[in-house]
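Below you'll find the structure I mean.
Every protein chain but one is kept in place in this view of the complex.
Right after this comes chain A.
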């Protein structure tokens, strides 16, 4: 027949066990939040999910010292300027509520 062991003795044993094997002594099983520190960082792998995408404006912006020119963009801006000169530009933005009411179509 097994001898009766008081709980305090069992607790002391557990404590000693923890100190010997260098585990944390947590008799009430409290949440310590250790899992948030233990988990690997997910950011770096998240960032590399999509393949790298390059286009002309980003490359121009990346190397301003090379002074490259995006010809398509220049042409577009020139077209906009020309259209404005002929009075075919985009209409002015409404500044007040009354303006926006005047500009909307009546049905």
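Going forward, a residue touches a chain if its C-beta (ideal position, glycine included) is under 8 Å from a C-beta of that chain, and two chains touch if they have at least 3 such contacts; residues count from 1.
Criterion: contacts and distances are computed from a predicted model.
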Identity of the absent chain, which is to be given by its UniProt protein name, from "Geranylgeranyl transferase type-1 subunit beta", "Transcription initiation factor TFIIA large subunit", "Ribosomal protein S14" or "Trafficking protein particle complex subunit 6B": "Ribosomal protein S14"
Chain not shown: contacting residue from A:5, A:30 or A:66: A:30
Which residue of A:46, A:66 or A:97 touches the chain not shown here: A:46
Residues in chain A touching the chain absent from view: 30-34, 36-37, 39, 41-44, 46-47, 49-51, 53, 55
